[in-house]
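Following: one structure in structure tokens, then a few remarks.
The complex appears here minus one protein chain, its other protein chains still in place.
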Amino acid sequence: MSHGLPLDLDLDRLRRCGFPEVVFGAGKTVEEVLAAAQRLHAEHGRVLVTRAAPEALQALSAALPAGRAFPRSGCFSSGAPEPDCGPVGVVSAGTSDEPVAEECAVTLQARGVRVLRFSDCGVAGLHRLLRHLDELRTCQALVVVAGMDGALPSVVTGLVDLPVIGCPTSVGYGVASGGRAALGTMLASCAPGLTVVNVDNGFGAGYAAATIARRSR
Amino acid sequence: MSHGLPLDLDLDRLRRCGFPEVVFGAGKTVEEVLAAAQRLHAEHGRVLVTRAAPEALQALSAALPAGRAFPRSGCFSSGAPEPDCGPVGVVSAGTSDEPVAEECAVTLQARGVRVLRFSDCGVAGLHRLLRHLDELRTCQALVVVAGMDGALPSVVTGLVDLPVIGCPTSVGYGVASGGRAALGTMLASCAPGLTVVNVDNGFGAGYAAATIARRSR
Amino acid sequence: MSHGLPLDLDLDRLRRCGFPEVVFGAGKTVEEVLAAAQRLHAEHGRVLVTRAAPEALQALSAALPAGRAFPRSGCFSSGAPEPDCGPVGVVSAGTSDEPVAEECAVTLQARGVRVLRFSDCGVAGLHRLLRHLDELRTCQALVVVAGMDGALPSVVTGLVDLPVIGCPTSVGYGVASGGRAALGTMLASCAPGLTVVNVDNGFGAGYAAATIARRSR
Amino acid sequence: MSHGLPLDLDLDRLRRCGFPEVVFGAGKTVEEVLAAAQRLHAEHGRVLVTRAAPEALQALSAALPAGRAFPRSGCFSSGAPEPDCGPVGVVSAGTSDEPVAEECAVTLQARGVRVLRFSDCGVAGLHRLLRHLDELRTCQALVVVAGMDGALPSVVTGLVDLPVIGCPTSVGYGVASGGRAALGTMLASCAPGLTVVNVDNGFGAGYAAATIARRSR
Amino acid sequence: MSHGLPLDLDLDRLRRCGFPEVVFGAGKTVEEVLAAAQRLHAEHGRVLVTRAAPEALQALSAALPAGRAFPRSGCFSSGAPEPDCGPVGVVSAGTSDEPVAEECAVTLQARGVRVLRFSDCGVAGLHRLLRHLDELRTCQALVVVAGMDGALPSVVTGLVDLPVIGCPTSVGYGVASGGRAALGTMLASCAPGLTVVNVDNGFGAGYAAATIARRSR
Amino acid sequence: MSHGLPLDLDLDRLRRCGFPEVVFGAGKTVEEVLAAAQRLHAEHGRVLVTRAAPEALQALSAALPAGRAFPRSGCFSSGAPEPDCGPVGVVSAGTSDEPVAEECAVTLQARGVRVLRFSDCGVAGLHRLLRHLDELRTCQALVVVAGMDGALPSVVTGLVDLPVIGCPTSVGYGVASGGRAALGTMLASCAPGLTVVNVDNGFGAGYAAATIARRSR
Amino acid sequence: MSHGLPLDLDLDRLRRCGFPEVVFGAGKTVEEVLAAAQRLHAEHGRVLVTRAAPEALQALSAALPAGRAFPRSGCFSSGAPEPDCGPVGVVSAGTSDEPVAEECAVTLQARGVRVLRFSDCGVAGLHRLLRHLDELRTCQALVVVAGMDGALPSVVTGLVDLPVIGCPTSVGYGVASGGRAALGTMLASCAPGLTVVNVDNGFGAGYAAATIARRSR
Partner (left out) sequence: MSHGLPLDLDLDRLRRCGFPEVVFGAGKTVEEVLAAAQRLHAEHGRVLVTRAAPEALQALSAALPAGRAFPRSGCFSSGAPEPDCGPVGVVSAGTSDEPVAEECAVTLQARGVRVLRFSDCGVAGLHRLLRHLDELRTCQALVVVAGMDGALPSVVTGLVDLPVIGCPTSVGYGVASGGRAALGTMLASCAPGLTVVNVDNGFGAGYAAATIARRSR
């Protein structure tokens, strides 16, 4: 390989300074997840693992006893800093959406953001959502997690003047299967200002909300 | 053709007694629409034409001066009876959904059902919908017409204990184009009891709501 | 949370008065299903569970011995009232559609509606359907359950002057897999007055038909 | 090009002996259509043109005055032989399906097959179809043309013991647009023995039915 | 149920006289399959079962020892008559398409049609197909079974002057998964006269080819 | 309508305080657009119109001479405040993406946000993007507009530690037509923190970025 | 903008040395196309314009009289070098595929590659393709252009030991509309070594084939 030093030095300028201490656990063996997590933890003093299998969570808990496993979402987090910004609200529609909401909340906390959780706020029971209106409006940003019809983010965005990120989930059957209906309605929303992430991408929604919250201090 | 009378007589038993005096105008020439409408009007004393082109509406108004044309939706109705049941509420989200909502309302009236219209009730401005809550609850059934995100029927169904029919419209662009997003979210709705018709099918939604209302007397 | 009493009181007005005693069992543990069912049963004296796993049905039968489990559809119902309205007809095309038809019938019964079942009425054997024509016409509403080609609801709707709800099922392979073909043909039906629910949503179809039947008394 | 005579001679064995005298007019200029039609007519004494624009039909009628133009379907046929086999029944659901049905019938006649037409037989009015049952059963094969819900071929196939070819049309809107719903339900049909062609492919359906009828003599 | 005798009598006229002795085994228990097969066998002296699980095949072989099980395709056939018409050619592209081709061949034989099998004829090795050209042309009809690219039926139809039925299979991955690519190319074929059945529907293709062959005697 | 004052008062609490002075011009007549714009301008001293036809832009310029029309995107803006926050970068891939990028920039400016434009930065010419790296990193947030392959937002997000909103455009043909490919790749992006809006929704992307920027002061 | 010289210099290393003298004419005004073409021609002594409207072709011919316009495909090429490599074969299935094939051939010639054209080689008439077999095998690479069923590239790839690029076209209706069926079957091809470009992308196919041919010298 013949290219010289000058380009190498410049390439470092292309590195993004942010939060690289994440291991995406899906499709990796327990050993691979563990090795990657230990290496990142050694380098940075913190690590976030997402989509880890139960055995990987066990291995992580044994190897990094100061960390915490979140079995519902398959997350493991160690070295999360004290929250110094936020809060960001994580609103979810139904109990089946909880794993994705948890992945989102854990990601926010791993980036030092305080989180408020609002669960079971589906639009079929509007009074449950409206009860939280004042508190929702105190947040720096909101992530709204919903499967099935995915109508919740449109309703929430119409009620607040905040950055709102819609996160569809794969919960549902028939036309909703795989999150298609929820994704579609969120992207098509009439409520201006809503942005969207991929189905089940609680990590991405939390990461983006954290980036917003960190700059809102 | 050799089959005898007995079958012919029985076949009449397969006829549906309902409301056959409808002409679907799309894809027909002005002459064809006019001829069909005049024949039905002569037989039944009433006729409903949907999806007629402007020239067809003009020809119908000239030929059947007691009737009324609805240019926004391309409908023409003559001989509609005095309403003797209802009301059915027709709720719509945005101004672009009005043509479909009008087709629905004209169909209901053609079948003798009283109609209440609730316009501009999109979920991004929830207060506009909730203002009508008491009146919505007085209806025998509701048709909720919405394009774009199509979230309105889910919200409305969660607020009333009535038969609700969701009618998606083709209003929208990107993932919403052709009514796909709206149709998906309505079918996937978490609000129990919502049923759905094809995109832009204001006639079908109105016909079904009229069948319900007529039996609710 | 700082908002005052007046809003709280008004929020109760947003509650829908209907039939909230339902547990959607899919994706919940046996313990979660059982706890939810027992809580609702204690509050309301009745409960309907849908899409429960076999172990959940066993646990429910043990805990609520007055109730009845329906293993084919994964339903459990306790405290269903004596039927005081109806009947609603539940028509199904093939034997593989029976679980969805059963979920629909159980839901209707849980809401106090009398049910008539018409099985094995697929359009490929039209004489089997037509044999029931008179009885079908005595119903307050019909739910027509069909997978594969999903043609049955169009045919039935053309024969009666009743509210008809089409319920596609995920039975089928190739272009029919997941219920796509059946859903499409039902939404596109030329028979006016047919409305549709999501694939496999026997609960939703039954709930909507019950709402119609209850108002038809 | 170096390959010798022997291969050339064998290649002639790959030619299909059938009915090559067809010009597909779509996307061709009037001149191109005319030239191709005249060349085939000169060679074979007959020609069939499909999907020709009105100007092309005019030019064809002027150049080949013994032929006949079918403006509804854009067909032109000259030199069609006296029918010596059949009949094949062409059944259509609604008036908007007529152009495709006409293309099918003209194709059959161009191949010397006698045609019986059964129009306006949509499943929403079953008595209209059943009235023709005896006559349908006298045919050698049936082509059933339907748009919108496309349910007609399933019903017809269940009533006869004949080769039935379903031809979906692009008539319809919403989920039916472009013929998607009709195509899906035909392919998914529970009625054994139904085969299907592409949307609007009246020519292909007629060609296949003619191949069957010619061998049924 | 109040309708009188005359209709009942006429309904028998709606029965299709054909080949009703078939059990579709998918989604049925071993007991259900066995009971249905035994009942049909007792009534008609023959039965065809498709898509049966291995245990069902075992039970059928034990109960109807004169029959034959076809494990690759999950078929069981008993009482098939001596072939008195045909032959019909069943052409398949690759070894993974064999189960569908076998289901097709067994169906043809169950209806008394002689079958010729042409395997491993994928278009990527054209010489293997062309070697059989003369024999293909002796058939009354052809069924061409292909997954992946599904190009074979277009090529075959261009070489013969026979009824050809394309049967796509779900063999393939990526864009081919579930048979989508194969189905699309077959429906879109430029070779006139090709008709198509649903993905993996070897039974339907064989049934249709048998109907053609039986009338070609 | 019978509900009393207390609810009405509370409903005002559901209004979102934000930026309601927008007219979506698509599907409205010139008169409707003009009337809505004049009303909003009279109430709020400012108005933004999007997706207006050329004639509507002319009428708006005549009626509100202090405003400015943007013909490429069909926008009209009057009363936009001096920018007091930002900047937000609007990055676009190709010249065909300019109308959407302009709609986005005009929206940002209408909400008082300073805008930096980076055009012609498609990934096929990476050096053009990297040239702007330092300047991109000075922004409060980025909107990245791209059609065809839509790969640009993934690349940009990997280079900065900022909120990035991807806006796919409908530019493209084949698999890219309607923006499908671009939308898919943006939602699937491996670069954490990217959120997405509907195809061609420059207004929504700009609105969301403005909400972020306004809170970043 | 503060970044210093060293990065700028390195960025030049990211430029691709290839063939940048191309103007994509779609969606550009005549003036824009002309200006871009003249600028590139002045800089490089050659230019290729694709997808230009007829008026743009006229303007280009007037401004660059040494160039040549190709109206069927909307191409304009000036300064194409004498061919010094190749040949590359451009095989097309039907006459409607000619515009895409022409765009491909013009692109190849603009890059100095000799082109052999093989037209009207659809798989429904295999003898027409096989007649050219020897000549096809003399090429350095092949581009195979086909719409409708798109089966041709699979067949061709099975006959040669060359790089083959499949280029689907949007020719077709029903399931073939927009080139979907053709694209699917090409990607799913069983013939190893076939690669594919976007629908109608004659330029891309030609560009890639030229890159291969230039390295084959």
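Residue numbering begins at 1 within each chain, and the chains themselves are lettered A, B, C, D, E, F and G in the order written.
Criterion: a contact is a pair of C-beta atoms (placed from the backbone, for glycine too) under 8 Å apart; a residue touches a chain by one contact, two chains touch by 3 or more.
Everything numeric here is computed off the predicted structure, so don't read it as measured data.
Asker: Among E:Val22, E:Ala151, E:Val175 or E:Ala188, which one is in touch with the chain left out?
Answerer: Once the missing chain is taken into account, the touching residue is E:Val175.
Asker: Sort through F:Thr185, F:Asn198 or F:Thr211 and give me the one touching the missing partner chain.
Answerer: Missing-chain contact among the listed residues: F:Thr185.
Asker: Tell me which stretches of subunit E touch the chain missing from the display.
Answerer: 95-96, 124-127, 130-135, 171, 173-177
Asker: Contact with the hidden chain only, please: which subunit G residues?
Answerer: Spelled out for subunit G, the touching residues are 13-14, 16-19, 22, 130, 133, 140, 158-163, 165, 183, 187-189, 192-198, 203-205, 207-208, 211-212, 215-216.
Asker: Which subunit F residues would touch the chain omitted from the figure, given the whole complex?
Answerer: 93-94, 122-126, 148-151, 154-155, 157-159, 172, 174-176, 180-192
Simple rule for what comes next: only the chains that are shown with their structure count from here on.
Asker: Looking at E-G, F-G or D-E, which pair matches A-F on over half of its contact pairs by residue number?
Answerer: D-E
Asker: If you average the Cα atoms of subunit E and of subunit F to get two centres, how far apart are those centres in Å?
Answerer: 56
Asker: Mind checking the centre-to-centre distance between subunit B and subunit F? Centres are C-alpha means, answer in whole Å.
Answerer: Once rounded, the distance between the two centres reads 35 Å.
Asker: Using mean CA coordinates as chain centres, what's the gap between subunit B and subunit C in Å?
Answerer: Roughly 25 Å, centre to centre.
Asker: Using the touch rule from the top of the page, what residues of subunit F touch 2 or more other chains?
Answerer: 3, 7, 13-14, 16, 130, 133, 183, 198
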